[in-house]
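This structure is in structure tokens; I'll ask about it shortly.
Just one protein chain is left out here, and the rest sit where they should.
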Amino acid sequence: MKRGSAGHYLSRGLTWLLLAFLFLPILVVIPVAFTDQDFLSLPQHGLSLKHFVAIGDWSAGWLPSILTSIAVGVLASAAATTLGAAYAVGAWSISGWWPSLTRVMILSPLIVPPIVYAVGIFKLWARFHLLDTFLGVAVVHVVLCLPFVILAMGSTLSNLDPRLVQAARSLGARPATVFLRVIAPNILPGIIASALFAFVTSWDEITVTLFITSRAMVTLPRRIWTSIADSVDPALAAVATLMLVVTIAILVVQACLPHRKPDPSP
Amino acid sequence: MTTFNRWAFALTLPAVLTTLALYVAPITQVLTLSVTDPRPGLGNYEGLMTSNAVAKVAATTLNVSLLTTIFTIAGAYAIAFGLVHMRVGPRRLAMFLVLVPFWVSVLVRAFSWITILRREGVLNSALSSLGLISEPLNLVYNRIGVVIGMVHYMLPFAVLLIFANLSGIDRRIMQAARSLGARPATIFWRIWLPLSVPGLAVASVFVFIYSLGFLITPALLGAGRTVMIAEFISVQMKTLRWGVATALSVLLLLLVALSVLALMRRPALRAAFEGRPDP
Partner (left out) sequence: MSQSKFSQDAASIALEKFRSGEIDRRSLLLALGGLGLAVALKPSVGFAEASEIVLCNWGGAAVDAFQKAFGEPFTRKSGTKVTVDGAGPSTSAIRAMVEANAVTWDATDGGMTDAVTLSKGGYVQPIDYKIVDRTKVGPGMSAEFGIGNYVFSNVLTYDSAKTKGVAPAGWADFFDTEKFPGKRTMCKWVQGQLEAVLLADGVPPEKIYPLDVDRAFKKLKPLLPNLIFWDAGAQSQQLFRDGEVVMGNIWHTRASLLRKETQERLTWTWAQNLLFVSAWSVPKNNPAGAKVFDFINSSLDPEGQITLLRLMGNGPTNPKALEMLTAEDRKISPSTPENATTQFKVDPAYYAENEADLQNRYLDFIS
């Protein structure tokens, strides 16, 4: 849309308004993290750091849970992205009933309520002694992350020009070269989005995890869930606040790094 | 089959086998409970068909999911469209605003919304101190609250899906149109929108399907007045009516599979869904 036109400003204004809708409610966690009360609330008589202290205290369990969740998330995301990206590219390249059928199958975890899957996987993991283990949780998360990867990849692949592949093949490129040298670089944004989707899915998964863990594996959502039974612990707002700070820090560092590509916009 | 196709087929196998072994197999075992628990037969399905509660829960679920999809897609498109037109600096900031909610647990977000929307909450207090309202608005513990919470949850996903599609569109088409004298509105309606269809389709299907299974947000923000199907199923699990719960899951699965198949009959949607270019 032309810069300077009324439509331009209207659309730009709308974009930022919606971004505010997305972002501002999240900021509520910051005052809540500093509440002087023992339940999730805005500060009443003053600010307190006790909920941050609680997170820092290793024995309180928040820190180990955060690390567990990051480890599970990274592993599950890496595995799901690899499997899912390979699948999506493969399915994109061939036609017929196979991709259609298998796609619905891989997407099904989005539809079947997780509690039903939880019962099924519980029985399977009991047989393999994987209940309450790191591997057991990570593998389940891979399965639950796959649909997100495939959806994110689908969106990117729909923009990939098949003539590119045809050209490479007609020039005699071997299949491995086509996939790694032609397709992969072109779908990199999709792969990054997939990895992010997958990590976040794992990071927030509670229903199935709750079912297949007991005492050894306490992921962050499980820690939150357990604290909710009692009073909704403001430590979870403190965790969210820390995540905000970390994310902002990463962005700032990234922006300050040298060797940036020159700004392509005029 | 050419060598290339064999390679492509082989690439699909790991994901398919993983899903078969670790998802389809255990879930099939559970879903067979729908015809065996508490006794063999189709009794659970008969019960579902004649139950008022199920009909109402299904209607609520469809209603809330549709509303969520409409608002999410409209909002996400506006954001994504703005994003592709931004310079790198603002875009980085905007992307950050989109991505941040991902890091905040769905539980925390639900409580944030309660803090904002309740009768003595941030929003109502602000509005009444500005003299805009005399009675607090009922914005939460009802369907409005549920839809707000769900749209907020789904929006970042939809923005990313649509943005990935929009940023892949060849901008030279718009330049060409402009140089031929097309007005901005014309360019939007005749070029941007049609080219966005694949991204919009994928995002809509995703948001809709995902909304059908929402559990925590409706439970916390709906406070019993908006019961969706996932919550209903988990109630059946809790009262040990696993046959009913799994029968309901089977129906849900069939419903979604059928609607996806129906969508795929439209070539454009099929192309988007399969991640292929429009034939």
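Note that the chains take the letters A and B in the order they are written out, and that residue 1 is the start of every chain.
The criterion applied here is as follows: contacts are C-beta pairs under 8 Å (C-beta built on N, C-alpha and C of every residue); 3 or more make two chains touch, one makes a residue touch a chain.
Predicted, not measured: the structure shown is a model, and the values here were computed from it.
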Chains on display which the left-out chain touches in the complete complex: A, B
Among B:99, B:169 or B:223, the residue in touch with the chain that has been omitted: B:223
Omitted-chain contact residue, chosen from A:48, A:82 or A:226: A:226
Chain not shown: contacting residue from B:28, B:239 or B:259: B:239
Of A:131, A:150, A:196 or A:235, the one touching the omitted chain in the full complex: A:131
Footprint left on chain B by the chain that the document does not show: 51-53, 56-57, 60, 114, 118-121, 141, 219-220, 223-227, 232, 235-242
Where the missing chain touches chain A, by residue: 39-41, 115, 118-119, 122-123, 126-127, 129, 131-132, 210-211, 213-216, 225-232
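The rule is simple: only the chains that are shown with their structure count from here on.
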Centroid distance [mean C-alpha coordinates] between chain B and chain A, Å: 15
Residues of chain B that touch chain A when the two form their complex: 3-5, 7-16, 18-20, 22-31, 75, 78-79, 81-83, 85, 87-89, 92, 94, 96-109, 111-113, 115-116, 122, 152, 155-157, 160-162, 164-165, 167-169, 178, 184-185, 187-188, 198-199, 202-203, 206, 209-210, 212-213, 215-216, 229-230, 233-234, 237, 242, 245-246, 249, 252-253, 256-257, 260-261, 264, 271-277
For the chain A and chain B complex, residues of the former touching the latter: 1-2, 5, 7-8, 11-12, 14-16, 18-19, 21-23, 25-26, 28-29, 32, 40, 42, 83-84, 86-94, 98-100, 102-117, 119-121, 123-124, 139-140, 142-143, 146, 150-162, 169, 175-176, 178-179, 189-190, 193, 196-197, 200, 203-204, 206-207, 220-221, 224-225, 228, 232, 236-237, 240, 243-244, 247-248, 251, 255, 263-265
